[in-house]
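Below you'll find the structure I mean.
Missing here is one protein chain; the remaining ones are kept as they sit in the complex.
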Amino acid sequence: MPNDVKTGSLAPDKKLKWVGTRPLRPDGVDKVTGRAKFGADFSLPGMLIGKVLRSPHPHARIKSIDTSKAEVLPGVKAVVTRDDFHDMESEFVPAGEMLVNYRDMVRNVMAREKVLYDGHAVAAVAATSNAVAKRALKLIEVDYEPLPHVIDVLEAMEPDAPLLHEDMITAGVEPAPDKPSNVAKVVEFAIGDVEAGFAQAEVIVERTFQTKPVHQAYIEPHACVASVSEDGQAELWCTTQGHYVVRGHCARLLGMDVSKIRVTASEIGGGFGGKTVVYLEPLALALSAKACRPVKMVMSRDEVFRASGPTSGAHMRIKVGATKDGRITAAEADLKYQAGAFQGSPVQPGAMCAFAPYDLENVKVVGYDVVTNRPKVAAYRAPGAPISEYAVECVIDELARKLGLDPIDFRLANAAKEGTRAAYGPKFGPIGLVETLQEAKAHPHYTAPLGPDQGRGVASGFWFNIGGETCAALNINEDGTAALMIGTPDIGGSRASLCMMAAEELGIDLDRIRPIIADTSSLGYTFLTGGSRVTFASGMATIDAAQDAVRQLCERAAKIWEIPSDAVEWEDGYAKPAGANAGDFEPMSLAEVAKVAGKTGGPIVGHAQINAQGAGPSFGTHIVDVEVDRETGRVTVVRYTVVQDAGKAVHPAYVEGQYQGGAVQGIGWALNEEYIYGEDGRLENPGFLDYRIPVASDVPMIDTVIVEVPNPRHPYGVRGVGETPIVPPMAAITNALADALGIRFTELPMSPPKVLEAIGEAAAGG
Amino acid sequence: MAKVHVATTINGDAVEFLCEADETLLDVLRDELHLTGSKEGCGSGDCGACSVMLDGRLVCACLVLGAELGGRAVETIENMADGEVLHPLQRKFLEHAALQCGVCTPGILVAAKALLDKNPEPSETEVRYWLAGNLCRCTGYDKIVRAVLDAAGEMRGELTHAE
Partner (left out) sequence: MARGVLTGNLRKFTGGETEVELEAGNVRQLFRALGERYPNLRPHLEESLAVAIDGQIYQDAWFEPIPPDAEVHLLPQIAGG
C-alpha cells in the first residue's frame, strides 16, 4: 500500500479500539443512494422561488431602481432592494470568523450607493415559479451611471486609480494618509534586522510573483430555504460551514433577535472556506418576511463564480539570503493581496505564514490589503497561506539549487522545530516539519528515476489550525445506545471521527452511536467548520461530553451499589467497583445503567461547552513529478506524494482524503485555474468549462504518508489536517518545472500557453 | 404557455408529469418528481453531478428537456441499490472512503456503473477518462478510482463464481 502511517515519539498511553481505524461513515449510505439532503434538496409547501438581479457593470453608481413593473407581474409575491435593508455603521465586530464590518456586509449582499463588481446583487424577487421570477427580474429597471473600474491589484494601488470607496484611508500607516486610496490596510511583521542579515548573506535570490484569484469551486452552489411567519419567527435551512454564524449575520443584517432565527444546516456539498459567509440567506429571509411564504433560493454556477468566493490574487516580492553553507540569514516579503470589492483579504495570515516553516533571525514581511472591482474574497483553505508560501517556497528552492544543496537538506538545515521562534512571534511547541522532510527524503518517490522532459519538485507548507467555541451533547438512550449532537456541519466525514472518539470514551460499539448536526436552537453556539478545527475542537467537546456522561453513569451505579461515586470506575463500557475496597459488585454495562436511568435520577445526558484552545499547527512536505509536452506546453503531473503531520489520524482514510483533495486543488491552482476578466471588467469564464478544475484524467494517484507527532493539547493528539495540504502544491510544481525545463516560472497558473511561450523564449534566448 | 404532458418510465415505474417547454429532465426529476438524488452543479453539462441513464445511455440530465421524455426510460441514483442491498459500487465507495462531501457521488456512481456495464475490466486510465466528465472537488479522485477498480474486480469475481 502506498499510504503509510508513521507514528511519532509520543506513543499514546492507552490502547485504542476505534481511534486510528477505518470504519464506514455513519452518513455514508444516505450519500451513495441519493437520499442525503443538500441545500437545494429541501422544499416546503407553498414555497416561492427567489432570484437575484445582478449588476452587469464592474463599477457604477445606482441612480435609481424601479421595481414597479415587476411587482405587478402575476405570481410575483415580493421584491427587495437596498431600501429593504438598514444601513449599518462601519465598525469591526467579532462575529465568529474574525472581524466583520456589517457596513460592508450589508452592501455586499445588496448593493446600495454603487455596484462594485460584475455580479453584485441589486434586487431580488420571490415568485410562484422559476419562470415568473426570471421574467420579473427582466422588468426591474436599474439606472446605472457607469464608473471607471480597476481589476488588477497593482493598478488599484496607483495614485490615480478609480476609487471603490471614496472614504477609505489606509489603516496601519503612521501618520495616516490624507487622501483616500484602494489600500485598506498595511500589515507588518518583523523580527531581527533584515539589512544586517542580508549583509551576512553570500547568496541572495529576489523575485516577484503573481497569482490569480481562484475559486473554492465546491460542486454544490449556495442554496437556502427561508420561512418567516407572521409573528417574525424565522426558520432557515441552508448549505453552510457554520449555521450559528449564518444566524448571527442574518440577525444583525435584518435587525432580528438571534432567538427568532432557527438555522438548520443541510448536508453541505463542499465549502473550502467559501461557505463561511452569507449571500442568499438574508435575501431569502427578507423576501419571505415580505411575502409571508417560504422562499427557496439557489445560485446558478454563473452566480457562484461572479458573486461568491474566490480567494485573492496577489503580487509579491520575495528576497531570501543565505550563507554558502546553507544557513538562511535574512528573508523579506512584500505581499499585495486583492480583497475584491470590500476590504478583508487574507494578507494578514499570509504574512504570518510566509516564512513560518523556517527558523529565522531576521525577517520582514509587509502586506497590503487592496480593494478591486471583483467579488469580495472569502476564506479558501488556509486563507492567505498558499499564496505567500508559494512564492517563498519557490525562492527557497532556487536558493538551494544555487547553493548546490539538495532542496530537502536545505530545508532541514533551516527548518522550524519545537522551541523555534516563528517569524510571527511566539515559539513553536512540538511540531512535525522535520519529520515530514525526513519522511519525504526517505520516500522511494524522492529517488525514483525520471523520464525525458520530466522534473521533480518539493515544497513544504504550514497552517496554524484553530480551536474555538464548540458544544456537544451526548444523549444516552434507554436501550444503551447514544445520540451525539454536534454543531459543526460535516463536510468530509467528521461525523465518523467524532463518533469514534465518543465510542472510545464510552466503551461501546461505534454503530450504537448516531450523530446529528443539531440546529441552532437545539445546541449551544458552535463556531463554524473551518480552520481545520472540527476533529480537534468538536472532538474535544465530544470527548468532554462523553466523559460527563460517564461520570453520571458511574454515579448511578454508585447509587445502586450504595457506595461513594468515586469508588466506581468506567472500563470498556462497564461501571466497575474501583478496587477490592469498593465492594464486590457485578459490573454494570452502559445499557444496564441506562435502562434504570429513570429510576435512579432521570435521563443521562453528557454536555460540553468549551472554547477549545491548544490547536496544533500542521506542517506538510510534498513531492511532485511533472512531465512537459514541449509542443503544446501542457504540464502533466505524473507522480505525487503528500507527507503531512496529523498529530493523530483518528480516521486515517479521511485524513488521506484531505491530503489528496488538497493536493489536487493545489494542482488546479498551479496549472489551470484563474479568474479571467475582459477589458469591460466582466468575468469571462464563470463556468466549469472555462474555469477548469482538475478532472480525474488530469491527475495520478496521490500517495500519502501520515506522520504523527501528537498535539499534547488534545486527548488523542489530534491536529487539524484539512488546510495545510493546499499550501505546498503550487511551489512544488513550479520547482518541478524548473527541474524539467531550467525555467523559473513566477506566475500562476502555469497554463499551456504560458509554458509554451516560456519554452519558446528560452529557446530563442539560447 | 401551456405545460407539456409527458408519460414516461422512471426507475421502472410508469410516471406522468406536466412540465414547461424549457424545463430540463433534471428540473423534472428534482422539482416535479422529488427525486433529488441527481444534483445540479452547473446546469451546463460540465460537472456530471446530474448523470442519469436515458434509454441505457449516460447523459447529463441538465442537458435533456423534460418534454423529450415521452415513451423513454430513465434510471437515476435512487434505483441503483437492489432493495436493501447496495450495488457493489455503492459499497466500495463507502469502504474506500471515496466520498467526502458526497454531492458529486450520485453522478459519479451512475457514470461508473455505466462504465462497468460496458467494460467490466477497465484500466485505471480508462476509469479516469470515463469519469473525466464528473467533477469532484474534495477527494482528488484517488479513492474514487480505487473504489471503481475494486468494485469492478469484485463484480467480475461474482460473475466467474456464478458461472
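Here the chain labels run A and B in written order, and each chain numbers its own residues starting at 1.
Operating definition for what follows: a contact is a pair of C-beta atoms (placed from the backbone, for glycine too) under 8 Å apart; a residue touches a chain by one contact, two chains touch by 3 or more.
All values derive from a computational prediction rather than experimental measurement.
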Chains in view touching the one left out: A
Option from A:305, A:428 or A:669 whose C-beta touches the chain left out: A:428
Identified contact with the non-displayed chain, of A:130, A:345 or A:465: A:465
Contact with the hidden chain (one of A:532, A:600, A:641 or A:735): A:532
Sites on chain A contacted by the missing partner chain, in the whole complex: 92-94, 97-99, 172, 174, 186-189, 216, 271-274, 276, 348-349, 351-352, 379-383, 424-429, 463-469, 530-533, 611, 613-615, 713, 720, 723
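Simple rule for what comes next: only the chains that are shown with their structure count from here on.
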Length of the line joining the C-alpha centres of chain A and chain B, rounded to whole Å: 29
Chain B residues within the chain A interface of the complex: 20, 22, 27, 30, 34-44, 46-47, 49, 76-78, 80-81, 86, 90, 93-97, 99-106, 109, 124-125, 127-129, 131-146
Residue ranges of chain A in contact with chain B within the complex: 22, 24-25, 27-29, 31-38, 40-41, 43, 130-131, 216-221, 267-272, 298, 300-301, 491-493, 651, 653-654, 656-657, 660-665, 687-689, 693-699, 701-702
